[in-house]
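One protein chain is absent from this view; the other protein chains keep their places.
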């Protein structure tokens, strides 16, 4: 097996102690603040004399489960494309998201469902917490392989707070629409991660370059992630929208948009590829841009054609980004973006925000009828014009970019603390530094049977 | 890396240009014809003063998501059993299905939901489009590894039209029942693909024989596909059936049928295997035949015992087909059937159609009560006897076989156009011809670090 440095006791204890500390803190805060809401509490629900069929659970839980699969299966395996970082990709996704779900239940709860001194929880808070975990995992994608689990947990600790704050400003103060999170999730997560990666810039990363590529099987594992993200994205965008036509239309628009981003990804990938060959990096990532780009507008009357056009554009931009912009990002701007989150979440997210500006600005009473109240309540009530809503949407994008940039910068400074355990330049994208790694092949595993400690 | 031929610029541009052309055409047709239906349109839904719980979304979307997983995860990974064609299996499934979803939305829309000059879309059109994509992927299975993506897209272009036409003749003109598509999906897709494969017969395919087998890990990837198809098949067959007892009974029957096809597959595989060993090809495929065989009859009063018996028979026939009939199909009938779709979809599909004839012929007012109206409206209204319905069902099978055969023949002629980019006999079942392929093992990837262009 390859060389691996021994770490000092102080460094080795960082992860266990931080996990215990964070878990202890959230547990105490849960004990003090978190309570069942009226749909999950036995006494409150039965006091209300509801029909069971009215419980929010039946309207949103199937969508929640799809979102949950995207976060843990989708993100985890998509990042497993690296040949020697499969354990870290799937495993740290697991760790980060598990912590983020607890922590964002608290943060988002304080902002959105704090009633009578308590945070009230149910399926909507589960969906929201998963969404926040999604943003953290997007940022993780930018620094994948170059950071240790302690750094990642600290990033999540900070990012969840800023995510909640940004989301509160957008949804509650600006009353911007962003159900599927083109702004709050994708743009925020991407630029937070990119700025953070800039601060952590490693000039000597070349030393690990031979590990920063896929092998045949790791690309297939990554496709598991891609396909689960792709199929469940309609549920992601529609999970928190208005019931009835709202969820239905959002799912339909997302479905169409993804088919178009897939076609444009294949077209552009073959067009720019050597000898017309397709690139798995494009297919694994850019084909998903159709889900990102309609995150804001899919609940609106985007029209099926609008969904196709948006998806097509997003897939094309994303593919071209991987081909031409990622190298510049690293060489000129010193941003090392492991998974290309700028191409999958950054540009398509910002484009999705702008699409939301456009579609909101075109909203009319005629097009939405009595459904206007569900999608744009302030327009329906006459408090805002469609143009004013569009301007608020646009302002939401700038707020998001600001929070993400400042947050990413702070995060980068935090993660650069020299005390934190971080992989050396020559050991990036390498599982062995944080994981017990068995041999790659059968005969290797046989040869090392004395040293293996598998249960 | 292995030898790979350079292609001329004309050939290299075929895929990008065809993708762009097809996407442009469907986008224009969407702009002109496709509109939200009354369940997805904000104005129309709210105009109707419905309860949100009545929206079709809540009755069919969870089933749709399972179907969606089957199409993209199930079919894609099931075909990844080939050692050197994982990218093509998963990737071309992705491309073909994404295009088929758009194109069949238009074709099926013209036949089934064309109202006032517009195609109206919602969750039912999403399910129907996924079903059509399933038929295209079945045909893909017959020619897997022997065709390029341009040929595959052209096949889909033709097949979706004929699928829509055949489905219209069966469901709307003959008023045949076929919820899970034993005829319209499985029989049609299989024989379309088999006839097409016959027309594309390659006498020199032996040159690629060493790649037409699995390796240990590719068989496990294929099992991902198998298991997702198996678990979600109850949702597939029940997704479009009548609400209430209809969906419930269809799911239950399919569930039982699949358990029986699994047991008969293991029994027969061990019985005919060398030294009593089980064959992964059988387990990956024949165990699924129980889902195919009840595609027509699962919504009927098949009885749980009937489901077990049907599944048992289908699993047995399918396993024996892989063992004994596939070699004959190639040597005598010159049909090279890469995935054995004749065994999984062809024979079990036709058998399922005949089972539908039988169960329809046995329908009585006593057995169905007032539910007869949902399953066999023409019998309930006295316009047809059960025997007449059975005869119509049988005629539906012949119509399907005719459309599939003629369509497959036409498709084969189309795909033989010499201008189309197609792999040479010695490069079939090989990803490298259409994909940038990284090394198989870590050290290879390290060795090629200078030439790798991974982002």
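Going by the order they are written in, the chains are A and B; count residues from 1 in each one.
Methods note: a contact is a pair of C-beta atoms (placed from the backbone, for glycine too) under 8 Å apart; a residue touches a chain by one contact, two chains touch by 3 or more.
Given the structure is predicted, the values throughout are model-derived calculations rather than measurements.
Listed residues B:10, B:24 or B:369: the one in touch with the omitted chain is B:369. The chain that is not drawn here is touched, among residues B:13, B:199, B:227 or B:362, by B:227.
In the full complex, chain A touches the omitted chain through residues 4, 6-7, 11-13, 15-17, 19-20, 22-23, 26-27, 30-31, 34-36, 39-47, 50, 52-53, 55-58, 61-62, 65, 68-69, 72-73, 76-77, 80, 86-87, 90-91, 94-95, 98-99, 101-102, 121-123, 126, 149, 217, 221, 224, 434-442, 444-446, 449, 452-455. What chain B contributes to its contact with the hidden chain is residues 53-54, 58-59, 62, 66, 83-84, 209-217, 219-220, 223-224, 227-228, 230-232, 234-235, 243-249, 251-252, 255-256, 258-260, 262-264, 266-268, 270-271, 273-281, 283, 287, 301, 303-305, 308-309, 312, 322-323, 326, 340, 366-372, 374-375, 440.
FYI, only the chains that are shown with their structure count from here on.
Distance from the chain A centre to the chain B centre is 32 Å, each centre being the mean of its Cα atoms.
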